[in-house]
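Moving on to subunit A:
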Amino acid sequence: MKLLTGNDLSTGDVVWWTGRDWSRHVEDAVDVGGQGEAILRAEEGARRVNVPYLIDAEATEQGPRPAHIKDRIRALGPTVRPDLTLKPADADAGAWVI
Partner candidate 1 sequence: MVDPITVNTNAGETLLRFRDDVVHDEPAVTLDAFLGQTNATAVRLEAGDDARELLPHLGQIALVEISFPTFRDGRGYSAARILREAGFEGELRAAGDVLVDQIPHMRRCGFDSFAPEKPVDAATLTKLLALYPQPYQKAADARVPVWKLRHG
Partner candidate 2 sequence: MYRYDEYDQSIVDARVEEFRDQVERRLSGALTEDQFKPLRLMNGLYLQLHAYMLRVAVPYGTLDSRQMRMLGHIARKYDRGYGHFTTRQNIQYNWIKLADAPDILAELATVQMHAIQTSGNCIRNISSDQFAGAAADEVADPRPWAELLRQWSTFHPEFTYLPRKFKIAVIAADEDRAAMRLHDIGIQLLERDGVLGAKIFVGGGMGRTPMIAHEVKDFITADHLMSYLEACLRVYNRYGRRDNIYKARIKILLHEIGVDAYRDQVEAEFAAIRDLGIDPPLAELARITAMFAGPDFASDAPDSVDRSDPDFAVWLDQNVAAHKQPGHAIVTISLKPIGGIPGDASADQIDLMADLAERYGHDELRVTHAQNIVLPHVRKADLYAIWTALRDARLAEANLDLISDIIACPGLDYCSLANARSIPLAQKIGERFAGRQRELGELKLKISGCINACGHHHAGHIGILGVDKKGTENYQLLLGGSGAEDVSLGKITGPGFDEDGVVDAIERVTDRYVALREADERFLDTYRRVGMQPFKEAIYG
């Protein structure tokens, strides 16, 4: 599957395209199929996202899992500071990244 991701222009937060809007949680991301480029241009033009790009991901039971480690680290947070990730209470969250 293809996901669309970028950063929020004002806050810099990592965000994922949900089909209607942007979410900080990769679990909310949807497969954009062949529509990615068009959504990307429209959303960037409207400054609802900054520096968006398309990535490959795998659909899993827990939700989409980006194919590249860099995007998995973006999705979770720094592996060396679990307290600062989106899942500070989940001791196994780091395993999802590696």
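Inclusion criterion for the candidates: all candidates are chains of the complex that A comes from, given by their letters.
Annotations
We take it that a contact is a pair of C-beta atoms (placed from the backbone, for glycine too) under 8 Å apart; a residue touches a chain by one contact, two chains touch by 3 or more; residues count from 1.
Bear in mind that the values here come from a model prediction, so they are computed numbers and not experimental data.
With subunit A as reference and 1 or 2 as options, the touching candidate in the complex turns out to be 2.
Listing the residues of subunit A that touch candidate 2 in their complex gives 7, 9-14, 44, 47, 50-51, 67-70, 73-74, 77-81, 84.
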